[in-house]
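Here the complex is missing one protein chain, while the rest keep their positions.
Chain lettering (A and B) follows the sequence in which the chains are written, and residue indices restart at 1 in each chain.
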Amino acid sequence: MALRFTRALACGSAAVFLAMGATGSAWARDLTIALKTEPSAMDPQYHALTPNNQIAQTIFDPMILLDKDLKPQPGLAESWTVDGKVWTFKLRPNVKFSDGTPFTAEDVVFTYDRIPKVPNSPSPFTLYLGSVAKTEAVDPMTVRITTKEPSPLLLVNLAQLPILSKKAASGPAAEGKTTMQLNSGDGLIGTGPYKFVSWQRGSEFILARNDNYWGAKPTWDRVIYRPMTNPAARVAALLAGNVDMIEDPPTDDLPALKKNKALAVEETPSVRTVYVALDQFAEPSPGIKGTDKNPLKDKRVREALSLAINRDAIVERVMGGVALGAGQMLPYPMFGASKAHSVPPKADIEKAKKLLADAGYPNGFEITLGSPSGRYVNDSKVAQAVAGMWSRIGVKTNVDAMAPPVFFKNRDSYAFSAYLAGWSVSTGEMSNALSSLLVTPNPAAGLGTTNRSRYSNPKMDELVAQSGSVMDDGKRAEMLQQASDLAMNDYAMLPLHYELSVWAMKNDIQYQGRPDQVTLAQFATLKK
Amino acid sequence: MSQADIVKPAIAAARKPEGPWRRFFVDFFASKLAVVGLILLTVTVVAAVFAPWIAPQNPFDIGNLDIMDSKLPPGSESGDGTMRYLLGTDGQARDLFSAILYGLRTSLMVAGISVFFAFAIGATVGLIAAYFGGKLDALLMRIVDIQLSFPAILVALMLLAILGKGVDKVIIALIVVQWAYFARAARGAALVERNKEYVEAARCMSLSWWRVLWRHLLPNCMPPLIVIATIDLAHAIALEATLSFLGVGVPVTEPSLGMLISNGFEFLLSGRYWISFFPGIALAIAIIGINLVGDHLRDVLNPRNAN
Partner (left out) sequence: MRATPARIAEYRSARRARLLSTRVNAVLATIIRRLLQTVVVMLVMSALVFVGIYLVGDPISMLASPEATEAQRDAIRASLGLDLPLWRQYLVFMGQAVQGDFGNSFLTGEPAMRLILQRAPATLELAITAMLLSVLIGVPLGIRAGLKPQAVSSRAIMTGSVLGFSLPNFWVGLMLIMVFAVTLGWVPASGRGQTVAIGSLNLSIFTVSGWLSLALPAITIAMAKCATIIRVTRAATRESLPMDYIKFARAKGLSERRVLGVHLLKNILIPIVTVAGLEFGQVVAFAVVTETVFSWPGMGKLLIDSIINLDRPVVVAYLLLIVFFLVMLNLVVDIIYTVLDPRVRLEGRR
């Protein structure tokens, strides 16, 4: 009798536990996220890469946080004032690291000093400290930063730098704790909503709630990240219930996912622009046949090529609706984007053909369009669609899609007459796109570093250069809008579309997406 | 029954001995499965060879494609009403039926040529290694080991960097990647055959090593090699698709059958099954045909099976 009772009790409680485990009890919920790419390191200063940054921004906080429009908001810095080249930041009081130690100005100074000391970094964070001359702790709650020139972009740059704990991350090496030590969790202490638990490369890594967090109580008990590079496998894992949320489902599966009552889909416009660059320097151009001149130097030809492209068709048919047609390098109304080009040009085949004839190419010519394969979403497919559209106005186009390293090699050695590429405007400001992609190349000054079309417009260069030292946001935005208009009216390059960032998740979760395409656990919450 | 009824036909048969070719055909067509295989194979080859004449559209000419027609289900009409897409269209608006025919051409040609040469080179190397043994064997087999460890993608990328793009470069890459497999298999078989009496007999007759290899050793090593060759044909098609997807194979605008199939994978879960399904069927038909014929051919040609 007693045996039967205890057995029934055991079975009953086992069933309860099983049910709890299956659905996740309401008071101890974990979040499992399937990532597109595994981070390469846990050290937040080793490699400036989105997969790494999004983990760093969950374990740590920077001085400045970016809101959903990428505008600077108080983070660990509660308020700030600026006077010419001197910025004074007042730090948020009563903030503790996850190990209990209080956060002070010393931690900020330590963090910024460590950045140039990290060895062998494939993409160092010194990029973001370029304008900073000196960082000093005035008192435990105040930090003063002196910049080399008046630097309106300082706040946005500081938002990329998570703050380490001086106590935890100090060590015998020049940079304190080394990258390898941080990767194993040693010294990886931050003020962020979640703290590091464990990392098994290739398999999963786990964060847990930081009970010392200064902000709103983090929703999840633990956050478990699993890298699943194959998109179909990610979707399958979500459908099977193995994970709660996935990054980047394939565009073709979205209609089915949206119809699925058990799932929710979140789409956010991103700052990644896909564009076509046209060689405007070489004579003759390497990928053009049928003429010995370079037709791309003629603005009418460039305009014709732009008008031939039916951006709506590409968005609908190739990107499955997961994109927005682009008329300039940053969506309106983001900083520096002008209203004049906020809508992409409508396709007009007749006008395009006429322009070509006017420019002296009534029978068109032959061109090769280069494209990476697998670097950007649907890259080679978009290239093929563009090629088809150009062929229809008489510009017979061959598509040369290649593995990313080969593509970059060819692009950087100017082997392409036209190529398709993508650019992520990480600062959320037009200045970033213009100075890297369209300003006259000047490697020593770091200008036009990715301007492989070698487009050169001195008036636009001037505007962009001047805007770099204008502190007044309104005035700066206006200058950038003018510069962008100059470039777009000149058809310096042909923007195609802005990618939408997409997340799919179980329907009891909601996610607040951000245009810089990061997946942050703290933006995922339970629906009320 | 009189004696004449028995004797006459026997004499008649004795007068006309069966030629070897006639015997071969009789044996071959005795198997229904082989006949089915032959039909499938013929259909495939004819479709591939005459693709430009059979196909309603040239899918390799980008100017023919209208992106608004992409991903249409089988039987749909094109946007401008000029044609009906029998098997639907793929993600780039290519008529699937035409794309399959043209793609078959590319795939069969690339796979066929590369497997043929990989077989020839590999078998030769393997046989030589087994026959001569010693240092030559060690040297050749170490080269084979290096080749087996070298990933196909790296080989293709390197060849792309050195030789440039083109279908012929893909074939070379596939040959380079596959010959080592044949070499090792041939060596394995030859090591066993080498010690048999007929080889010793051939050598006693002072035949040149070349002749011993070709006329005596090779035919008896064939069975496992033919099996591997037919399987390798399917592998070569898949490998070429992988390389093309990475941009080191055939151009993306001229997809092979393998590429069509792998391009279609992403649509499998979204309900647009035809983009991967029909090319997959076409490939399966081709492979089954080749294998059915190959199986029976091997049985028929095997000297040991002559009863």
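As a working rule, a contact is a pair of C-beta atoms (placed from the backbone, for glycine too) under 8 Å apart; a residue touches a chain by one contact, two chains touch by 3 or more.
On a predicted model such as this, the values are computed, not experimentally measured, just so you know.
**Q** Determine which one of A:S123, A:S198, A:N363 or A:N489 touches the chain that has been left out.
**A** Within the whole complex, the residue contacting the unshown chain is A:S123.
**Q** Among B:I121, B:M158 or B:A202, which one touches the chain that has been omitted from the display?
**A** Of the candidates B:I121, B:M158 or B:A202, B:M158 is in touch with the missing chain.
**Q** Which of these touches the unseen chain: A:K339, A:K409 or A:K475?
**A** Considering the complete complex, A:K409 is the one touching the chain left out.
**Q** From the list B:L65, B:I228, B:L243 or B:I275, which touches the chain that is not on show?
**A** B:I228
**Q** I need the residue numbers on chain B that touch the omitted chain, in ascending order.
**A** Against the missing chain, chain B presents residues 33, 129-130, 132-134, 137-138, 141-142, 145-146, 148-154, 157-158, 160-162, 181, 184-185, 188-189, 191-192, 194-195, 223-224, 226-228, 230-231, 234-235, 238, 246, 261-262, 265, 268-269, 276, 280, 283-284, 287-288, 291-292, 295, 298-299, 302, 304-305.
**Q** I need the residue numbers on chain A that touch the omitted chain, in ascending order.
**A** 40-41, 43, 46-48, 119-124, 126-127, 179-180, 183, 200-204, 226-230, 232-233, 236-237, 239-242, 403-406, 408-409, 412, 423, 426, 432, 436, 443-446, 449-450
In this text, only the chains that are shown with their structure count from here on.
**Q** For chain A versus chain B, what separation do you get between their C-alpha means, in angstrom?
**A** Taking the mean C-alpha position of each chain, the two centres sit 45 Å apart.
**Q** Could you pull out which chain A residues touch chain B in their complex?
**A** 231-232, 235-236, 250, 252-253, 255-256, 310, 313-314, 317-318, 372-374, 380-381, 383-385, 387-389, 391-392, 396-403, 405-407
**Q** Considering the complex alone, what residue numbers of chain B touch chain A?
**A** Touch residues, chain B against chain A: 62-63, 65-68, 70-71, 91-93, 157, 160-161, 165, 245-248, 251-253, 265-272.
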